[in-house]
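Can you read through this structure? Questions will come right after.
Showing chain A:
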Amino acid sequence: MGRSNPVNPDELAAGLLKGDRRAVARMITLVEDQDERANEMMKLVFPHTGRSMIIGITGAGGSGKSTLIDHLIGRFRRMDKRVGVVAVDPSSPFSGGALLGDRVRFQSHSLDEGVYIRSMGARGYLGGLARATTDVVRIMEAMGNEVIIIETLGAGQDEIDIIHVAQTCLLVLTPGMGDDIQAMKAGIMEIADVIVLNKFDLDGAGQCLRSLETIIHTGMSEDKGWAPRVVPTIACAAKSSDVHGVDELVQSIMDHQAYLHRSKKIEEVRAERIEQELGLVFKDEVEKVVFAGLKGTGKKRKYIESIRAGKNDPYSVVEEVLSTFLKEEILE
Partner candidate 1 sequence: MAKKKIKVIISKVGLDGHDRGAKVVASLLKEAGMEVVYLGMYQTPQSIVKAALEEDADVIGVSYLSGEHLVFTPLIVEEMKKHGLEDVLLIAGGSFPPEDIPSMKALGINEVFRGGSLTGEIVKYIEENIGGQGA
Partner candidate 2 sequence: MAYQDKRDAKTSSDPFVGLTPLKNMSGFEIKPFYGPEDLAGLDLDRDIGLPGDFPFVRGVYPTMYRGRQWTIRQLGSLGPPDQANRRIRQLVDMGATGISVCLDMPTIMGRDSDDPLAEGEVGRCGGVAIDTVQDMRDLVAGIDLQKISINFVSNSQSAVILAMFYAVAEERGARRELLSGTLQNDILKEYQAQKSYYFPPGPSLRLTMDTISFSIKNLPRFNPISISGYQLASAGANPVQELAFTLANGFTYVEEGIKAGMDVDDFAPRLSFFFKAHNDFFENVAKFRAARRIWARTLKDKFGAKNPASWRLRVHTQTSGSSLTAQQMENNIIRATIQALSAVMAGTQSLHTNSFNEALSIPTPLSERLALRTQQIIAHESGAAWTADPLGGSYYVETLTHRMEEETQKYFRIIEKLGGVVAGIERGYFQKEIADSAFRYQQEVEKGERVIVGLNRYTEEGETEIELREIDSDFEPHKIAALKEFKARRDQDLLRSKGEELRAVCRTEENVMPTLVSAVQAGMTLGEAVDHMRAVFGAYREQAIF
């Protein structure tokens, strides 16, 4: 089954559902490559998804996300859950290359067959990364992982798109980020269900904790039901005795999940996820079908020429294309 060999969607999907790890790997690659066969496969996979616990973790580089995940994997494995991890690195889009080093931190699970880890680079297309991530999470669900952890870097809008698939979102901060925290007040409220204040042994940790709590209290409206929690942790320590806060973190995650289920919010969250996926797939497919479709007809060049010559503008062109296109398609 060389990468250059043709791939049969049915066979792959069947392999995946049987838990064939290589089939899973290959399928993720097709999704990443935006291979035209991917959609067919995803159709076969989709019915087997939607039941896993999905946790998202984001934060700045060096905040200790991977180490935290390493601890989380350990805890979930102790609960006998199968765990899937999607480690997304949206950085370095220019050269197109990526150096994905998260596996170094997941060392303690490097032989555990109950853990499936996949590293993903940005490949120079940030928008597409969100789409690919949602698909990968579905694949990991279908292969039978009960917990899926999505890790991504930073907290910009693109990263928020990536993380939005998750039911419980963790934002990892470290002391000494005071100014940044002020600046991202809104972002925090939007995405974080749990705020992890990692490296709590560093100077200024207490101060930071207090200002985070203030932000949450002042920003919190009573009817929301779940107030973001701040959990101080020390995830990265040479001695196991120096690791702190992981149990509390797991507890907070479980509490949030319990809240979602208890309040039926989980359905809302799942619907939101589907809405987002639909949006992403739409954007992608419409672009693919419409914009790429123009390419073959020679019309694209004509439009570009007319815009360049000052006879037209991009807005009118899109309007025109869409209206004629939609008419034709829908009327058919």
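One rule holds in what follows: a residue touches a chain if its C-beta (ideal position, glycine included) is under 8 Å from a C-beta of that chain, and two chains touch if they have at least 3 such contacts; residues count from 1.
With respect to how the candidates were assembled, all candidates are chains of the complex that A comes from, given by their letters.
Remember, predicted model here, so these are calculated numbers, not experimental data.
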item	value
Complex member in contact with chain A (any copy), out of 1 or 2	1
Residue numbers on chain A that touch candidate 1, as the complex places them	1-5, 21-22, 24-26, 28-29, 32-34, 92, 95-101, 103-104, 107, 110-111, 113, 116-119, 121, 123-125, 128
